[in-house]
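Beneath this line is the structure, given in structure tokens, with notes to follow.
Here the complex is missing one protein chain, while the rest keep their positions.
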Amino acid sequence: MTTLTVPARPDRDASLRPVPWRRMAWVTWRQHRLTLAGVAALFGVAAVYLLITGLQMHHAYAAVAACRPAGSGTCRGVADNFLNTYAPSVGPVLGLLQVIPPLIGAFAGATVLARELETGTFRYAWTQGFGRARWTVAKLVPLAVAVTVAAGAFSVLVSWYIQPIFGAGDHNGPLYPTIFDLRGVALAAWTLAAFAIGGLAGILIRRVIPAMFATFAVWAGLAFVTGWFLRRHYEAPLITTNPNFAAPAWVLSQVWTRGGSPASLSMINQTLHGVDIQAVTPGQFQPGPATPASIDPVHYLIQHGYTQLTTYQPDSRFWPFQWIEGGWLLALSLLLIATSVWLVRRRAA
Amino acid sequence: MTIDKGISRAGGRADASSPGAGGGDGPAAAARGPASPIEFRLDPASGVPTYLQLVQQVEHALRLGYLKPGDQLPKVRDAVAALAINPNTVLKAYRELETKGLAAGRPGQGTFVQATLSQIALPELTVLHRSLLGWLASADAAGLDEDGMAALFTTALREFRGRRGGSGGRRGAAGGGTEGVA
Partner (left out) sequence: MNVIEASGLGKRYGGTWALRECALAIPAGHVAALVGPNGAGKTTLLHLAVGLAAPTVGTVTVLGGRPAGSPAALDGIAFVAQDTPLYKNLPAADMLHLTRNLNRRFDQGYARARLADLGIPLKRKAGHMSGGQQAQLALTLALARRPRLLVLDEPMAMLDPLARHDFMAAVMTAVADDGVSVLLSSHVLAELERVADYLILMSRGRVQVAGDVDDLLAGHRVLTGPAAGAGRYAERLSVVHARYGAAQAHLLVRTSGATDPVPPGWEAHPVSLEELTLAYLREPGAAALPGPARARDAEPTEVTK
């Protein structure tokens, strides 16, 4: 039978240009502006707190810095006083700041794809002319850039905040795990990685809440492994036999050796038995009633053939380590985002 | 309701490049003539194909004087918007009317009534009416009930049509299609 066969418009398919990328800018903004506001608020609140307490600290530190002669016992005492006042509260603050990147990864990263899949709106979004792979890229990339830049700016504030603590000679230097990944490029890199992990979790798990939990868990695992096991090997650690090692560094371990092989605690105690000193641990010595007054257990052991090996990473390696860590996190993030896009392409309804 | 939307809003469509809908009927958004004198309605339970219902309604309207030659039949778009039927159905009905010579399409304007059904003179009609009443009385006397009378009439009509050579294309009526007699 004859039918309604008039085509509605001339065929323009010869030049099928893709919908321009910039059209998605409004889409990404409109759909994720609350998320971006949340990220800004999170950093904002933290920034306000750091500013207030940081100003206090800097004010108090002025006295420490002005103390003369520098390095004398009095000035050392002033510095120790300062640290005793302020260092205890800094620890928990740093701990709380560690939570920011995975939070961003969960709330900003995991929700992008998981929510579309969970609510079914992907059946609308992925049948529009823009195309699902480009749509994914146009969402993940701008958001990734935004959270990375925000984190980068915030890390400058963190460096400013922590500076008096370092200046007063805290033994936990810049390379120490609880502070290293909040400064330099590391915070931006870790935030980007959290976002990328979130994005991939979203497309793999397809449900918002489980994806958020998974993001948190994976990020925490990765951060822990990096901080306590991986980072110390970015460059071969230095070893010194100097018992009075006091250079600014991240001390990884201190062991006693004798004759080239490690000395056990019992061996040490055997040697120290002669001066009635008990070695509780290789670094802690308990003098007994019969201990001569002027004996230093460390020197005593050295005189008896022991060597103390200190493995450390010097603080001067802060920036090289930052670039190394930032580099592999960036590569990982790009890989995760690319995988997410690839999975979106492949995914069946 | 939808009828108003169909008529009033079509003029306000921003897409001026909307072309005609094929056949002889073109909903030109700019030039809207007066609305058709008749409106279509649909009886979904009647068992009669939709397009045939539309044809019958036009013929009925012609007989009763609602439509005169020169009147415009409802635009395809309006009929579709009011009844929620396939535009092809309306086109099919209009083509059937064209085949019968009752209507003609003017490109870009619509479909218009062309002729009337042959009018039978009133006295002739009265004679036919009376003889039919007589036949009904005989059938009643023979014991046929109303359904029986209708069935007999339908069978005879089919026979008569078959002998005359039925009008082409009427799938519902050609061949063996009738309402079966239980």
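Order of writing sets the labels: A and B. Residues in every chain begin at 1.
In this section, a contact is a pair of C-beta atoms (placed from the backbone, for glycine too) under 8 Å apart; a residue touches a chain by one contact, two chains touch by 3 or more.
Since this is a predicted model, take the numbers as computed values, not measurements.
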Selected from A:P69, A:G129 or A:P289 as touching the chain missing from the view: A:G129
Touch residues of chain B, complete complex, unshown partner: 1-2, 5-6, 9, 12-15, 18-19, 21-22, 27, 42, 44, 47, 50, 76-77, 80-89, 171-172, 174-180
Residues of chain A in contact with the chain not shown: 1, 3-9, 13, 16-19, 23-24, 26-27, 30-31, 119-131, 135, 346, 348-349
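In this section, only the chains that are shown with their structure count from here on.
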Centroid distance [mean C-alpha coordinates] between chain B and chain A, Å: 79
